[in-house]
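All protein chains but one are shown in place.
Labels for the chains are A, B and C, by order of writing; each one numbers its residues from 1.
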Amino acid sequence: MDVPFILSWITYLPAAVALVLLALPRASNRTLRWIALSGSLAAFLLSLHLGFHFDASSSRMQFEESVSWIRFPAFEIRHHLGVDGISLFLVMLTTFLTPLALLSSWKSVTMRVRPFLACVLLLETGMTGVFCALDLVLFYVFWEVMLIPMYFLIGIWGGERRLYAAIKFILYTMAGSLLMLVGILYLFFAAGGDTFSLVEIVARLERGALAWSSREEFWLFLAFGLAFAIKIPLFPFHTWLPDAHVEAPTAGSVILAGVLLKMGTYGLVRFCLPLFPGAALALAPWISVLAVVGILYGALVAMVQPDMKKLVAYSSVSHMGLVVLGIFTFTPHGMTGALIQMVNHGLSTGALFLLVGMLYDRRHTRRIADFGGVAHTSPVFAAAFLVVTLAAIALPGLNGFVGEILILAGSFARNKVFGTLAALGMILGAVYMLRMYQRIFWGPKNPANAGLGDIGTRERILLLPIVGLMLWIGVYSAPFLRRMDASVAGILERVESAGTPGGSYRVQFIDPPGTPGEETK
Amino acid sequence: MTELLWLLPLVPLAGAALCGLAGRRLPKRAVTIVACSASGAAFVLALAAFFELLALAPGDRRIEREFFTWIAAGDFTASAGFLLDPLSAVMALVVTGVGFLIHVYSTGYMRAEAGYYRFFAYMNLFLFSMLVLVLAGNFLLMFVGWEGVGLCSYLLIGYYFDRPAAADAGKKAFIVNRVGDVGFILGILLVFLTFGSLEFGPVFGEIAADSAFAPPGSGVLTATALLLFVGAAGKSAQIPLHVWLPDAMEGPTPVSALIHAATMVTAGVYMVVRCAPIFSRAPAALDAVLVVGIATALMAATIGLVQTDIKRVLAYSTVSQLGFMFAAAGVGAFSAAIFHLMTHAFFKALLFLGAGSVIHALSGEQDLRRMGGLRRRLPITFWTMLTAALAISGIFPLAGFFSKDEILWSAWAGGHPVVWIVGLLTAGLTALYMFRLIFLAFFGEARYAQGVHPHESPRSMTAPLVALALLSAVAGFIGLPAWLGANRFARFLEPSLSLVRRGDAPHLSHALEFGFAALSVAVALAGIFAAYRLYVVRPGTAGRIVARWGALYRLLRDKYRFDEFYDRAVIRPVLRLSERTLWQRVDVGVIDRAVNGVGASMAGLGGVLRGMQNGLIRSYAAWILAGTAAVLLYLSLFRN
Amino acid sequence: MNPDELFLLVPQSILLGAAVLLMLMEPFSRQAGRRRLRMVAVAAVAVAAYALRLQWGLGPRSIGGGMIRVDGFSLFFQWLFLVITGLSAVLAADFNQREGIDRGEYYALLLTACSGMSLMAMSADLILTFIGIEILSLSTYILAGFKRRDIASGESSLKYFLLGSFATAILLYGIALVYGAAGSTQYQAIRAAAAAGEVPALLLPGLGLLLVGLGFKIGLVPFHSWIPDVYQGAPSPVTAFMSVGPKAAAIAALLRLLVEALPGLAPDWTRLLWLMAVLTMTLGNAAALVQSNVKRMLAYSAIAQAGYILVGVVANTREGFTAILFYLVVYTVMNLMAFGVVLSLSGPGDRRVHLEDYAGLARRAPFVAAALGVALLALAGIPLTGGFMGKFFLFGSAVKAGFVGLAVIAVLNSVLSVYYYFRLLVYMYMKDAPQGGAESISRPVGAILAIGVFLILWLGVGPDRFLALAGHSILGLK
Partner (left out) sequence: MNHYLTLSLLLFLVGTVGFIVKKNVLAMFLCVELMLNAANLAFVAFARDLGQLQGQVFVFLVMVVAAAEAAVGLAIMIVLYRCRGTLNPDEADTMKG
């Protein structure tokens, strides 16, 4: 079965539903919610089609579609979409998490429901578009447009300091992305001024029709890389994240942590590596240092957070550092691990925010110290929280482990110091997550929880698919990893083309400054 | 049966799923049936597998089954596959056998608990994880079981989660184990890096072929072995990662018996033995194992002397015995380590269950100082525990005698006389603290609270005691020392250890070996006698000794102050670093302030501009004039 | 002048004729007939636009011995000015009634201003440019002070008048110097004089003074100081007009002058304008950050926007000029929308123009808030709006011309601008209204807003036609 323009359908269906919502003036909130939910579910079902019909043996773009968008005599901007093994699961993650985010707000958002739903759906369009776009301008448009609904989500439905958080979020991310815009423009003119197509420009680089001077490549890498680093967020560009997370409503946090952060690491893999492999190689040690610092720093700071959402936010800094480390190992397993870890982090952190949201709905506080003994009143909830916690700390058999072990294997092969330090993050992860779990759920019965109740049917429906997916990836990750292999190999081949032949260059190059080369197999 | 090997761990998993998901709505009876039949079925399956293995020729006793590819990325592949060989068969038998007995015991012990279903779900899940651990055919799958049992341990220690102590202990156990696990993981990665595989077969095969990547004694092998041993030390509570085990006694007593005595904590020993091909080619690492093992044995035994909580005495005893096992591995006597592991599983599980029976009878009292005189009230408990105490003390012909003696003898024969002496001393101490426990609990006058009427436990609890007592009594005979006949146990294990590199053992006479055995029995008897003098004949003597050696006593009572040390040297500095330095100072004070500072400085610039915009026409005109001058100047100055 | 040339001046004649007509009608029309005055103005604009349409496609012509050029460039700007004038007239209608200044002169002055602007775009002679500027200026001086009883309006008018005439005098002196240096005030002649070997000594200071004069009109730093005060004090519809019309006209004149008359001095003026662009953007944005009066904030924003436009001048390439024209269209739409909302909400006395007055607007008037929101997003340069596309091509032209540093500074400035544009969004959408009460806007303004939203999105999603038009228009520059 071949569905024409399937990626466009997936991308724009939510936006279309959002417009429908805005155009229905008299519908009740309930109706609106159902329409939004079914719209996002439809997008999810369509994205399943991608998963089933994806050809795992190919590293090429699939389900490609390309139509002229803005046409000039000298060049055109194309509406060019496509997915490969790198973006496939991120698209699916987006369509998977959005219905859940909508469902999570079923009861908690009662004010201005219509614009809320529209924002979430528009956000979905933006995110899907980011993962599918293969034209630099199109990518940039999605990248930026997606900020606006997120800004409103934080600013309108957020917590007490929402205005500060919203403006900080938007300014911080805009600063990075606008510099990327300059990078895109430069790239465009350097590539001949006739195409914004990523595929075409990479092809030119591969053919040798286009070559960078090392200075050029360095600055271009930074222009793109900064935008991505802020989004990831890579230490030390992370301070927008705790604020944004804490103030965002549950659905916003879920999407923010679940999908938005991945856009940064995705961008690195999709753009920075194939376009600027030389700079990527040269900067890899430094980026790895930042990543490792982020892993430990995020974990240590997470350890002492009194606010659950802040804790999870800092843990994201730590986890995303691991993903970055995996990417810059330039090993097949490290990079595959990074890709699957993006999905994993989306699931586990998304789920954590859902769970924290459920607590917040009931108690209207996120201070860990205000809780204790919740397991007495809400055993099912406690169990679900435990599973998610364990996934977040990479317990084998759950999804997080698959990603972490692959990343560790990759980084250990590349550099033992980094690998070891990153592994220490596993200890710290257990410390802060279990600390939180213990303080919330264990302990003597707490009269404040008297009215807490256990989670209801809606919330179970919400958690079940996530937990199921966690187990699936944890136990049988092959269907996921297999679909990434070819694309990862393609990227790596591209990166390695920048190293001098023989490969020894590569290994020495990657060692951190100051440490002697280590033997790798 | 081996075709159905996958069923072996899956049966308890199904039990766990059933109990965990539906248990709240099922009657207790149903939970009992599900849980016990799951563990019983697992035991039967393990027996079947064992006999099937036995039916094969010794050289063929190695069955590998691969079910599916679990992780595959690049050249990194890990399959979900099992390896059944004598070593894993013995472990599976011990795990399921003791596990089954403890399940049965728990139906009685936990009867009154509200979280009955939860308890059994965790227990079955534990069996599943433990079986994955011992049956795994590669390092990574082993790690799955490894962390899985850690999780169950965490959950079961924290079973009484409303007690802060239990909750803390669970967390402590998990985190300390994580420290070890990271070592384990790094070891695994080093293995992968060196040999390009994670499967036991290829890796050990290459090592045994004295691979050029990692020749015997090479740094890589030593590093690998040491990292793996860090993992083992974490799981098996060896110095310096032993601190979690005594605290783990906050869990229900059957848990202590199953997880924290008989099975999980011995996983470290199992792992070292499984990786014997590596360890035996890394002499430096082996020495480390030996030193840590024997030091732990002695240290824990000394602490055990002064503990007053019955379960803590047993916990330190466990730590001590685990140290023995590592010492055995350290001197290269891998089969002796497993042998002791097995016998220890029997008698230590028995001791814990007996202690549970005592606690049960005394309505939760765990302090030895408030027991006494229970001999007649709890006859079955007393006799079975006495058997176990004799066994652990190494009295001929009980199981502990054979296994411990083999370790001591191996140490001497392997050229480690100091280890032998320390081991002997520890054996004496073992007898001393064990019989201190027996005498304090069962002899003398009753010191428990008025109104408590101890009575013997129900049959569901005593039956496992008796079964274990029998095993403790006779299990030793499968591993007779050379001067008594053939060590069948060692011979059975042989195929699993065929890749071990062995030095040439000096030929020592059977007479010498017999003499040493007699000596160790004598030392044990001396220990028992000392305990008798101190706690039965002259009960006041202990107090006088304490008074005289106050400092030493306090040191022992405070467990050498490891916890305090960690608290001060690690936990608090890290927290302080995180809270004050990283969070408040770096994150808020530097990074975020820098970010906000950019904004503030722009707003500051805006403020300055605001001031310049003073509303006066003439000053605006002055600006225009100045600007004109600047433009003219600029144009004339920068003319090329 | 032959009939053919007269035909080319028909649109301007219509405007001026209508202006005279309006002045004559004013004393005879009563309150009820006020509508007719407006209709006359709008009709004049429409007829002039139609007349312009007839000229399109005739190819470049010139009148008066090359003093007046009718080419794509001037047609584009004439058309733009007509749109601006027409929209300003419509926007002003209800406001003027409310404020009691609904007089024929108002519309007449708009029309004369329009013809002054058109003259600036068409002129290829410095003297004619000067006259165009003066016609425009005199009209706007009066418009700024149109609320005679209002202190702020009077002050605004005075400031504008004094500083404006001061700047004009400087400009005139510059013209004199150029005349002295080149021997002519015609652009082609100046160009020839500058190209013939040695650059005459007085040409450079002449250029400097011309830049000061035009820079004053555009609002370039450091000649911007009048803008905030005048914009704030003038009646809001006048501010709306001033923020787009004269600015665009001055840029048109600047482009004509630099490209047609002084390409030989390009290294000099690009370097100078580079610096001015940076200063203009940065100072405009930084000062806008700390404003709480929306009109004043938009005034500073207008300064900053001029800085972005200047980027295209600095690039000094066909792409740059195309982008400028495109951006001027976008800028017109978004600024008129923003001011349209401001003047509708400002209430009696034109006083409710503070950020607090916008609190909770999304609740009180969802459509108005949404329209203003779209305009603000466009001003901030968010994709899918014309504002993004405009900046995209402007900065792109700079990058292509090798001014990467300028582009970087420009985008960083855009980040800065996001802060204050979005702050208004914050007030509208994220704060609760203090006193509630639904807002109403007049139907014409509503229609303009709706069309504006549509246009901004169209320009953002499908800009190719407009760009082609702009690209075609700048072919006249040579």
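In this text, a contact is a pair of C-beta atoms (placed from the backbone, for glycine too) under 8 Å apart; a residue touches a chain by one contact, two chains touch by 3 or more.
None of the values given here were measured: they were computed from a predicted structure.
Colleague: Using the touch definition given at the top, which of the shown chains does the missing chain touch?
Modeller: Counting the whole assembly, the omitted chain is in touch with B, C.
Colleague: If I consider the whole complex, including the chain that's not displayed, which of C:M23, C:A176 or C:A192 touches that chain?
Modeller: C:A176
Colleague: From the list B:L390, B:L582 or B:I617, which touches the chain that is not on show?
Modeller: B:I617
Colleague: So one chain is hidden, and I want to know which residue out of C:G86, C:G145 or C:G340 touches that hidden chain in the complete assembly.
Modeller: Candidates C:G86, C:G145 or C:G340; residue touching the omitted chain: C:G145.
Colleague: Pick from C:D71, C:D94 or C:E155: which residue touches the chain that isn't shown?
Modeller: Checking the options C:D71, C:D94 or C:E155, the one contacting the hidden chain is C:E155.
Colleague: With the missing chain put back, which residues of chain B would touch it? List them for me.
Modeller: 610, 613-618, 621-622, 625
Colleague: What does the interface between chain C and the hidden chain look like in terms of residue numbers?
Modeller: These residues of chain C touch the chain that is not shown: 127, 130-131, 134, 138, 141-142, 145, 148-149, 151-152, 154-159, 161-162, 165-166, 168-170, 172-173, 175-177, 179-180, 183-185, 228-229, 232-233, 291, 296.
Here, only the chains that are shown with their structure count from here on.
Colleague: Looking at CA centres, what chain is most distant from chain B?
Modeller: Result for max centroid distance from chain B is chain C.
Colleague: From the mean C-alpha coordinate of chain A to that of chain B, what's the distance rounded to whole Å?
Modeller: 37
Colleague: Could you grab the centroid distance between chain B and chain C? Build each centroid from C-alpha atoms only and quote it in angstrom.
Modeller: 78
Colleague: Find every residue in chain B that makes contact with two or more other chains and list them.
Modeller: Answer for chain B, listing residues that touch two or more other chains: 599.
Colleague: For chain C, what residues touch not just one other chain but two or more?
Modeller: In chain C, the residues touching two or more other chains are 419.
Colleague: Which bits of chain A are touching chain B when the two form their complex?
Modeller: Checking each residue of chain A against chain B gives 168, 171-172, 236, 238-240, 297, 300-301, 303-305, 331-333, 336-337, 340, 373, 375-376, 379, 383, 390, 395-397, 401-402, 405-406, 408-409, 412-413, 419-420, 423-424, 426-427, 430-431, 434-435, 438, 441-445, 475-478, 481-482, 484-485, 488, 520-521.
Colleague: Show me the residue ranges of chain C that touch chain A in the complex, using the header's touch definition.
Modeller: For chain C paired with chain A, touching residues are 377, 382-384, 388, 392, 395-396, 399-400, 404, 407-408, 411-412, 414-415, 418-419, 422-423, 425-426, 429-430, 462-464, 467-468.
Colleague: If we count contacts the way the header does, which residues on chain A are in touch with chain C in the complex?
Modeller: By the definition above, chain A touches chain C via 70-72, 137, 140-141, 144-145, 147-148, 151-152, 155-156, 162-163, 166-167, 170-171, 174-175, 178-179, 181-182, 185-186, 188-189, 193.
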